[in-house]
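Only one protein chain is missing; all other protein chains are in place.
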Amino acid sequence: MVWLIIYPLLTAFILGIIKRIIADYLDFITLSIFSGYLLIVFKITSSIGSNGIEYFLGSWEKLLGIRLHLAADGVFMVWLIALLTYLILIYCSSYIQENKAKYYILIYVLTASLMGLVLTADFFNLYVWFEIASIVSYSLAAINQNRNNFEGVLKYIVVGSIGGMLVLLAIILSYKLTGTLDLAEIAIRSQNISDFQQATIKILLLVGFGSKIALVPLHAWLPDVYTNANVTFNALSSALILKTVLYSLIKVLHNLFGGAFFSSKLQIIVMMWGVITFLVAHLLAYQQQNIKRLLAYSSIAHLGYLIMVFSLGTEKGLIAANFHLLNHALMKSALFLLSGILSLRIKSYLIRDWQGLGYKFPYSTLLFTGVSLAIIGLPPFNGFVSKWLMVQAIIDAGYVNIAFTILIGTILSLVYYLRIIKVLYSRRKNWEEEFDNNYKESKRLTAVTTVLAGSCLVLGIIPGPMLELINKTISILGG
Amino acid sequence: MTFKKVYSLGLIFLLGILLVVTFMNFNQNNFNNNYDLSEYYINQGVQDTKSINLVTAILFDYRGFDTLGEATVIFIAALIISLLTKRSTSSLVYNNFSPLVYQNISFIVPFLYIFGFYLIFYGHLSPGGGFAGGVVIATIFVLLTITFGVRRTREEDVLRAKSLLENLGMAGFVIIGLLGMVSGYNFLANGQAGFYLGEAGKLISAGTIPWLNLMTGIKVGASLSIIFNCLVREVE
Amino acid sequence: MINPGIIYLIASIILYMSKEEWRKYFALITAVSTGIILFALPQGQYLQLPFLDFEMILLEVTAVNRFIGFIFVFFSIAAVIYGINLFSRKDYCLTYFYIGSSLAIIFVGDFFSFYICWELMTISSYFLIFNNQKPVTRETSYYYFVMHLVGAISLLWGILLHYSAVGTMALTTVKVGLPFFILAVAIKLAFIGFHTWLPKTYAETPFYISVILSAYTTKVGVYSFYKLLGSRQYLAYAGIVTAVIGVLLALSQTKVRKLLSYHIISQIGYMIVGLSVGTAIGKKGGLLHLANNILYKGLLFMIIGAVIYSTKGEEDLINLGSLFKKLPYTTVYVIIAAVSIAGIPFFNGHISKLLLKKGTNDPILVWGMYIAAIGTSLSFLKILYFGFFKSAEQEIETKQRPTKGMLVGMGLLAAACLIIGLRPQLLLQILGGVKKEVNYFSLHYLWVGLQPTLLAAILLKLAYQWVKPQPHKSHPFDLYKLLGRGFNYFGSKLSQWHNGNLQRYILWILTALVLLWGQALI
């Protein structure tokens, strides 16, 4: 199982060695190596039992070394990471022009670190992977061919370091209390830990991870980073990095004190936090002039939904949250990648510059419109199904008023996505002169976005099998 | 005093109080679990790994995976810094020192090499290890660059070689880890996989630990000198 | 067995892909064959589909929805013939999508698919209204979509509350979450107070699009009113208020399509009255009025469309005049439509208004309807007189004649008006018929039917100066725009706080940390 982590790592290092030799076949080799990775993922996940697989690094059993644990619920994340990264990698192979090899190396290391976050069952190891994911994302954010993004990345890195330190503090404190770093063992040993101590560790974790997943008062770096970053980074970050960090946060919060999180008074605080997050983020998104910033705020809002529903802790809530996590990953990566295509020619992400693009890129604009409707939460797209499930889960848990805020969020999100659709389909004067009509979208870019957008529609019309799958895999978290 | 300043000072004060309260609270039920993990390391560590330096034993054997991760962090840092550095146009940069400095540096460099590799190879026997040794090796390049300057045209090749070394070090680490899997055990397995552990206290002992140390040393040395070169280049 | 709406939905995709020359024939064939299929559908429940953890009932045929479905399909045939050469590919596709979702909504049997069709309808009509040429329409469509989505969300919330209380998704009269359902329905059928989207949209889209829009959106609202809210007496009063205020607002308009739009609101009021009073005759009257309204209001929109088409965009009563010489066929149709809507005997409006009157006992409602009827007659006398018969101050030029398709389309609807007016049983038998006690053509009822029109004619004579179309500025108070501005202000304030200063952001983080940590201590 450790192959899930070391295969991409080893690939990255070997790519670093041979990148000059294979420069001509770089795309082909990189993509075929990743196809091999998918095979590995398939092989490992197909052999998983109900208790998951455990792996002891260095063959040190009995808690001496580091333990990896692929629980049933991790399978879902593993597949999401592998498949989405693959799609984005294909997109990159056509979209990235300079320093391709190093970009691929970064993406491979990113894959490894996200896998590490999902798999690891050791608290400190989690921190290490967390930091690797962070530093890779700083790096990916800083690389942009056209524009410098150093200001955004500085904000990112400062906030990220502070968040990382809070996580480290939580880890040290829990080691001080329990004398072990294994998550399961901590749960066993934490019987006679006082409420304040538990709450302290949880809060440090929440704020530390929360500054990475941009919950509202901790969110301000994210739009700044996204504004000038490469769209592929935006897609990767929004669809995978934020989601995986959120997933590992939930995993830790759940495992650390044996699910006590979901019954404490912290739960209602986190739910309210989620509500504030998405309301504020939706309001801010309407104010934006830049598409990427707008999408960034929308990502923040959706993380608000996710953490709110995750913190319910009921089985229904987990199904809904996992499904929405999948959907949002698909939709947001599709939107970012499509905005990459749409701005290929115009080289601007300002909304007003996009006027009339709908007639130049009819297909991509159609997809963009469809996915926007999906992310607003309109039928027959997947966003609606997951919103329905989320609202239902929250009502079932007894928080009727909070459920209503999700619907208000829907209206707010409509307002700003409609703005883009409106601009895209408006005609523009003197447009023909600036823009030659013969521009065609690249096939590879279009294929990737078609797959993503198509899956949005398919999951909206036939969500049954996917929900069935999620239902099977949440056994661990559902407890 | 603006409002912001007062507010931030108040906040910091509160945070300090919270920290102290938390520490006091955490000190109360400190030893209810007796730290059996560290007891085990202290009592059994040397038998398990034949490494006298327990910190190295933990770093490269019990928790070798963490070390792989932290090496990756340096790797990424070096990668991104070298990627974002502009290709410089100036051809030669140097400072004017008295001949004494040049002589001394030339004299000191071989010893530094020896010291660095000593730290790496004796990492499992005495304080030191791959990271410390790598840093010492990196300082050699730093010293040389500061005193003798650098010829940019040659530097490109040197950087390329260093980056190759860095990648080789990382790949080597993973491959040594894979050896454990080849012999039927788990990733990064050492003693259990039947590697020659030798006798505690000897140079050739502790199975894969010295080799992992070596790889890390190469890697860290190369990475840090890449980072230094790029930073210097940016400042000019 | 298939939901007729789904045929249209599938057809819209085929229309999108089909070739230019085949498109219109295909569109017509679809509409006609759907009518035939609909005729063959027996009553009962047919199509079920498991979805999530409940059953979606995609087809449930009752007398009422069959009745409305007939009218919808019939009108779609007429509208397609009317606009057969005007529609572009996008128009065909979206129109069929829109009609399909409205038809589907009539026939589904559970809340979930009801909601989905409701949203599909909103989306497709948004893109139908969305017109890239005119910036005004862009804003309007935005307004339309947001307002309808608020309604839809309210409906969704109501459904969720209903579902979690009742436990089934079957489409019935609701028990829980009534205010949310009322809000949703009110926005859809343009209750006074929630009506602001309607005149804006219908008056500013291309005329062949407003023909289509006029028939479906609000009528689906009426159907859902019937289906979800049931008969509640207080809603009848709301209905009568809508009817009276709607007609008053209509009277003050000079643009014909705006006038007609306000008229739709007023007519919706009648239907609400009929559906809420709780008597069987009232209910039938309301439904028949719905059908009639589709027919003659659609006809009126078509007529004004023909006028716009031939004068290249003129629809202001101030400028129009003496059209009867230039557009003779159209004049015949407009007379039929106007007398129908005014409730003159032997035309269909008479029948439904009579049934409504029979159904209500409350004097307030009766008098309200009477006033609304006078207003209606007056406003159509206004259209007839100032638009078609009075000679214009400036001779208006007709640059092109209405196409044959337009004339045929209008003719179909006019014929339907006449037939229903003469033989109402033909249509009413689908609803199960009305007992013979109502003799529509007895002398008394003929007199009752003529009364409002005569009064209106006298009023027109007396208050000529007041009724005469004259340019005036209107500043309608719009609460929703104000709300939007408030929302925008709040957002921009929030946005200003993000001034890019890293230290401020870190301060926020620490504040969050200290707050959370502190609450753990306490």
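Chains: A, B and C, in written order; residue numbering restarts at 1 for each.
Operating definition for what follows: a residue touches a chain if its C-beta (ideal position, glycine included) is under 8 Å from a C-beta of that chain, and two chains touch if they have at least 3 such contacts.
Keep this in mind: contacts and distances are computed from a predicted model.
Undergrad: What protein name does the UniProt record of the undisplayed chain give, "Adenylyltransferase and sulfurtransferase", "Dihydroxyacetone kinase subunit L", "Multicomponent Na+:H+ antiporter subunit C" or "Molybdopterin synthase catalytic subunit"?
TA: Options "Adenylyltransferase and sulfurtransferase", "Dihydroxyacetone kinase subunit L", "Multicomponent Na+:H+ antiporter subunit C" or "Molybdopterin synthase catalytic subunit" considered; the missing chain's recorded name is "Multicomponent Na+:H+ antiporter subunit C".
Undergrad: Missing chain touches which shown chains?
TA: A, B, C
Undergrad: May I ask which residue of A:Met1, A:Leu57, A:Leu89 or A:Val128 touches the chain that does not appear here?
TA: Touching the chain that is not displayed is residue A:Val128.
Undergrad: Using the touch definition up top, pick the residue from B:Phe23, B:Phe111 or B:Tyr196 that touches the left-out chain.
TA: Final answer for the missing-chain contact: B:Phe23.
Undergrad: Among B:Ser38, B:Asn104 or B:Thr147, which residue is in contact with the omitted chain in the full complex?
TA: Touching the chain that is not displayed is residue B:Ser38.
Undergrad: Have a look at B:Val136, B:Leu165 or B:Ile227 and name the one touching the chain we're not showing.
TA: B:Ile227
Undergrad: Spell out, residue by residue, where the missing chain touches chain A.
TA: Residues in contact with the chain left out: 124, 128, 131, 134-135, 138-139, 142, 148, 150-155, 157-158, 161-162, 164-165, 168-169, 172, 175-176, 181, 223-224, 227-228, 287-289, 293.
Undergrad: Extract the touching residues of chain C with respect to the undisplayed chain.
TA: For chain C, the residues touching the absent chain are 495-496, 498-503, 506-507, 510.
Undergrad: Touching residues of chain B against the unshown chain: what are they?
TA: 5, 8-9, 12-13, 15-16, 19-20, 23-24, 27, 35, 37-38, 41-42, 45-46, 52-55, 57-59, 63, 66-67, 69-71, 73-74, 76-77, 80-81, 84, 125-127, 131, 201, 227, 230-231, 234-235
One rule holds for everything that comes next: only the chains that are shown with their structure count from here on.
Undergrad: Considering B-C alongside A-B, which chain pair is linked by more C-beta pairs in contact?
TA: A-B
Undergrad: In whole angstrom, what separates the CA-based centres of chain B and chain C?
TA: Roughly 73 Å, centre to centre.
Undergrad: Can you list the residues of chain B that touch 2 or more other chains?
TA: 22
Undergrad: Which positions in chain C are in touch with at least two other chains?
TA: 504, 511, 513, 517, 521, in rising order.
Undergrad: Touching residues of chain B toward chain A in the complex: what are they?
TA: Residue list for chain B touching chain A: 22, 25-26, 29-30, 32-38, 40-41, 61-66, 68-70, 72-73, 75-77, 79-80, 83-84, 163-164, 166-168, 170-171, 174-175, 177-178, 180-181, 185-190, 192-193.
Undergrad: Under the stated contact criterion, what part of chain C meets chain A in this complex?
TA: 50-52, 115-116, 119-120, 123, 130, 132-133, 135, 138, 141-142, 145-146, 149-150, 153, 156-157, 160-161, 163-164, 487-488, 490-492, 494-495, 498, 500, 502, 504-506, 508-509, 511-513, 516-517, 519-521
Undergrad: Would you mind writing out the residues of chain B in touch with chain C in their complex?
TA: Touching chain C from chain B are residues 4, 7-8, 11-12, 14-15, 18, 21-22.
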